[in-house]
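The complex appears here minus one protein chain, its other protein chains still in place.
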Amino acid sequence: MVVILITGGARSGKSKRAESRARGFPGRPVYVATAEALDAEMEERIARHRVRRGTDWIEREVPLDLVPALVASDGGGARLVDCLTLWLSNLLHAERDWEHEVNALAATLLHLKSPVVLVTNEVGLGIVPDNALARSFRDAAGIMNQIIADVADEVEFVVAGLPMKLK
Amino acid sequence: MVVILITGGARSGKSKRAESRARGFPGRPVYVATAEALDAEMEERIARHRVRRGTDWIEREVPLDLVPALVASDGGGARLVDCLTLWLSNLLHAERDWEHEVNALAATLLHLKSPVVLVTNEVGLGIVPDNALARSFRDAAGIMNQIIADVADEVEFVVAGLPMKLK
Partner (left out) sequence: MVVILITGGARSGKSKRAESRARGFPGRPVYVATAEALDAEMEERIARHRVRRGTDWIEREVPLDLVPALVASDGGGARLVDCLTLWLSNLLHAERDWEHEVNALAATLLHLKSPVVLVTNEVGLGIVPDNALARSFRDAAGIMNQIIADVADEVEFVVAGLPMKLK
C-alpha cells in the first residue's frame, strides 16, 4: 500500500515525525525496533522513545529479519521501522549479505497491504572518515537509502524537526 | 515579534544569510557573538565576519548569558545571535544545565519585542562519532535545534549559500 521513508540526521526529529505519520493510518500501529538494548546509552534511548510513543503500540524487536517480520505483521495497522541504519549495522555485524537483504526489503515493500513508515539516517554529509570500516558503512547506508527511496511513495528529509518533501 | 532560525553546515553561508535577514529590519542591528577569541583560528574567523558585516552594528560578546542579553537589548533593532551551537558548547564547558537554558531561551523568544535572527549548525549528518563526548554534543545540538525551531516563526536551511525554507 503506502511506503513512507523518513530520513535525516541524528536527533533531527525523524522518529517523532515517523510516529506521527504512522498514527495517521487506521488500526493499531506496530513498532518494529531494530535496536537491541546492548548498553546503557541504547537502553536509555529506547526507553525515552517508548515514553514518547505511548503504550498503545504493538512492539516487535527485529534486529535482523525485517522482511519476515513485515510479512508476518501485514494486514493490520501501519508498521514503523526504526531504524534502517541500525538494521544495516546489525546485518554487517552478523556478516549477512546486506545488498541482498536491502534489495529483498525493497521488493517486499512493493507488495505489502498495510502501510510501512521507515526511519533512516543520513550519514554521508560530514568529512570522509579516516577509518575504512566507517567509510564502507556510510557507502552502504547511502546505497540503501537510494534503493528504499526509489520504491517509497513518499520520502521526507527532516531538519530541526521540520520535514522537507523529497518525493 | 519575529524569530528567525538559520541552520546549515560549516561554511554554508549561514552567517551571511542571517546578516542579510537581520538588516532587513529597521533600526541599528545588534550582533550577539557567542564566540570568544580564545585561539588564533577563532580570532581570524571573528575578524573576517566583522569585516563582512560592516561597522554599523552594535556588538555584544555573550558566551553564556544569552537570555539576559536578549532582554537587555530588546526594543531596538534586530539581534543576530551567531551562533547557538557555540553557545551550547560554552554551556557544556561551564557545566551549566543546557536543557534548562535552551528551554529558557525558547520561552524568552516568544515574548521579545524586537526581531531575533539566530544562527545554528547541523552537526548530526555524518558518521556516528567514536567519542562519547562528541556523541552527547551532537545529540544536545539536535535537541536544541528542534526546540528553537519549534518556537521560531521562520526556519531556513542553508546549503552552498542558498536558503531552503523549512518553516
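Every chain is named by a letter (A and B) in the order it is written, and numbering of its residues begins at 1.
As a working rule, a contact is a pair of C-beta atoms (placed from the backbone, for glycine too) under 8 Å apart; a residue touches a chain by one contact, two chains touch by 3 or more.
Quick caveat, the model's predicted, so the values are computed rather than measured.
Novice: From the listed residues B:12, B:34 or B:120, report the one that touches the chain absent from this view.
Specialist: Counting the whole complex, the residue in contact with the absent chain is B:12.
Novice: Considering the complete complex, identify which of A:14, A:79 or A:138 is in touch with the unshown chain.
Specialist: Of all options in A:14, A:79 or A:138, contact with the hidden chain holds for A:138.
Novice: In the complete complex, the non-displayed chain touches which residues of chain B?
Specialist: Given the touch definition above, chain B has residues 8-13, 41, 122-127, 129, 134, 137-138, 159-162, 164 touching the missing chain.
Novice: Could you pull out which residues of chain A are in touch with the chain that's been left out?
Specialist: So the residues of chain A touching the unseen chain are 5, 7, 9, 120, 122-128, 132, 135, 138-139, 141-143, 145-146, 148-150, 155, 157, 164, 166-167.
We adopt the following convention: only the chains that are shown with their structure count from here on.
Novice: Let me have the rounded angstrom distance from the C-alpha centre of chain A over to the C-alpha centre of chain B, please.
Specialist: Distance between chain centres: 31 Å.
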